[in-house]
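Structure provided below as C-alpha cells; questions to follow.
Shown here: the complex without one of its protein chains, the others still in place.
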Amino acid sequence: MPDNSIGMGAGSGSSLPLEAAPARTAGRFKAFYRKFRKQRLAFAAACFIILLLLVAILGPFLTPYNPDTPNYDALMQGPSAHHWAGTDEYGRDIMSRLIDGTRLSLAVSLSAVFIAAVLGTILGLLSGYYGGWLDRLIMRGSDVLFSFPDLLLAIGIVAILGPGLSNVVIAVAVFGTPSFARIIRSVTLSVKETLFVEATRSMGAKDSRIIWRHIFPETVSSIIVNVSMRIGGAILAAASLSFLGMGAKTTEPDWGAMLSMGRDYLSIAPHIVYFPGLTIFLAVLAFNIFGDGLRDALDPKIKN
Amino acid sequence: MTAHLLEVEGLKTEFKRGDGSITAVAGVSFHIEKGEVLGLVGESGCGKSVTSLSIMRLLKDTPGKITGGAVRFEGTDLTKLSERDMRRTRGNDLAMIFQEPMTSLNPVLRIGLQLMEPIRLHLGYDRKQARAHAVHMLKLVGIPRAEEVVDDYPHQLSGGMRQRVMIAMAMSCHPKLLIADEPTTALDVTIQAQILDLMKRLKEEQDMGMLLITHDLGVVAELCDRVVVMYAGRVVEEASVRELFANPQHPYTKGLIQSVPKLRQKVRRLDSIKGNVPDLSQMPSGCKFAPRCQFVMDKCLAREPDLIPVAGASERKSRCWLTQEENAEGGERA
C-alpha cells in the first residue's frame, strides 16, 4: 500500500504531521507557479519579457514601416500618430527600428548568457566535484576575471578580437562565465556531501555519472535563476559596446547603436535617444525583477 | 467529581493542509493525577506530540488548531484561557521539555540567564536569588560544577548536559505538571540511563504529575505508572503499566510489544505488524488499525469501535471489537 510518507521515523523524526508529510512533488511546478504568481511585480516583468520575446520572433510582421528605408521627407520628426516614437536622422521610423532591434539585442544577450551558463556550469561542476588543483586553477582564473570591471573586460576582449556582434557575444559570455562557475561550484560542494551522492559512490558509479545524473539536476534551478539575472546585465553590456561603436554596425537596428547615433542630435531631437534608452531601461529592469522573483520562488528557504 | 490534575476530554486538533484539513488528534481523552506519570505511546504520526502541543497551546505558529474538546488543568479549561493567562500558566504550573534540547535553548545566551528569566518572572526573585535558585536547580539535576556551568553557553555542553539543563529549566518554577516529549530519544543509552534515573528521582521528590511522550516501550516500562497507547490520532488502549505489558488488549499494543527486540529474548524471527501507518488524510473507514490487524473481522472494516472499559479491570480501556465480545462473553458467564 503506497501511503504517503507519514512514517518519519521514531528516532530522528519530527513529530508534527505537517512536517512529516511533504507535499507530493507532482505539484512541484504548481507550487512554484503559486509562489511566483504571488509576486505581482515579478509576474508583470515576466509578462513583459514574454511580450519582448514575441516581438523578437514576430518582428518583421509587426513593424509599421520598413526599419531600414530612409524617408527624407520626415527627418527627425517627433512622436506623432504616424510615427509613434518619431523618426531618426534618416527619417527611419524609430518604433520599427526598436521592434526590429529587439531581435538583435535579445539574440546577442541571450546567446552570450547561454554560452556563459554552459561554460560556467561545466567549470563549476568540475571545480566543485574534483577540488584540488583543478578547483584552485578555475577559481583563481575566475578571480582574475572578477577583478576587472565588467565593461572594461568586454572592451578589452572586443579590442583584441575586433568589433562586430559575434565578438560582443564572446566578450559578454567571457565576463559572465565566472559568476556561473562560482554559483555552480558552491551548489556542487553541498550536493556532493549529500547522502544520496555518497550512496551512489558506494555503488561504484563513475564520476561522470555522479556529476551528470546526480549533481547536475540539483544545480538546474540555480542556473535558471542566474541566467535570468544575467540577461539584464548582458543587454546593458551589449548596448554599451554598440554605443561605444564596438558592437553592432551603426546601420544595424541595434538599441545601443541607435543610442549612439542619436547622441549627436541630442539637443535638437532628443526623442531619438529617449526611446531606445527607455527600451533598454525597461528590458533590463524586467529581466532583473524577473530574476529576483524566480530566485524567491525557487529558493526553498524563502517561504512566501 | 474530584478534579484531576489534568483532564483531557475529547480533544480534537486539525491541521490545514492544502485546501482541506487533516485531523491529527481525533477525540483524545485521558487524565493525570498528582504524582503520577502517564505515558503517551505511539509511533510517528499517531498524534502524540500534537496532543502535548495542544495541551500547552503551542500550536500558534503551526497550521494546527484545536477544534474541539477540553483540556482541564485543576478544573480550569486551558483551551478557553486568554493568551496572557495561558502564558502565566505555562510558566508556573505547566512545563515542557522537548526531544532536542538545542532547539529550545537560545545559543547566544548564557545558560544562567536563560534559567533565571522564568524564575524572576514567575517566582518574583531578584537577580541574586534567581541565580542562586538556578545553581540549585542545576545541582538538583546532577550537573557537576553548577556554579561554573551557569555561565556557559549551550554549545559548551554535551547533549546529555543540555537535556539536564532543559529539565532544570522546566522544573525551576516547581510546575505541577511536566510534559516531556521524547526527552531521551536523542541521547545515547548510557546518558539516557542517567536522565531516566534523574527523572525518576525528581518525580518522587517533587510530587508532580508527568506526561511522558515516547515511542520507546522500554522507557515506558521504566518510568510510567499508567499508559495511553495512541494510533492514528486516537487512544486505542489505556492501562496501568503492569497490565499493559502483562496482558495487552488491543491488537496494536500486542503487535507493538512483540515487534520490539528484547535483550536475551533469543527468538529467530520478530513478530511484526504488517503494512504501514495510514496517512492521516487517507484514513480507512471503520477501525483505523483494521488493515494491519491480524484479527480483523468484517465488523472492523465497517464501523469504528468505541474506547470501552475492559471488564474486570479498573481504569482499563480498549478500542477493539474483540474487547467488546470478551466483555459480553464474560457477562454471560457471570
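The letters A and B name the chains in turn, as written, and every chain counts its residues from 1.
Basically, a contact is a pair of C-beta atoms (placed from the backbone, for glycine too) under 8 Å apart; a residue touches a chain by one contact, two chains touch by 3 or more.
One rule holds for everything that comes next: contacts and distances are computed from a predicted model.
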item: Omitted chain, identified by the protein name its UniProt record gives, among "Aldehyde dehydrogenase", "Dipeptide ABC transporter ATP-binding protein", "Dihydroorotase" or "Monosaccharide-transporting ATPase"; value: "Dipeptide ABC transporter ATP-binding protein"
item: Selected from B:7, B:216 or B:238 as touching the chain missing from the view; value: B:216
item: Touching the absent chain when the full complex is considered, from B:21, B:92 or B:194; value: B:194
item: Identified contact with the non-displayed chain, of B:76, B:92, B:276 or B:327; value: B:276
item: Residues of chain A (touch criterion as defined above) contacting the omitted chain; value: 2-13, 22, 24-25, 194-196, 198-207, 209, 214, 217
item: Chain B residues touching the omitted chain (full complex); value: 43-44, 144, 158, 160-161, 188-194, 196-197, 215-222, 241-242, 245-246, 255-257, 259-265, 267-274, 276-277
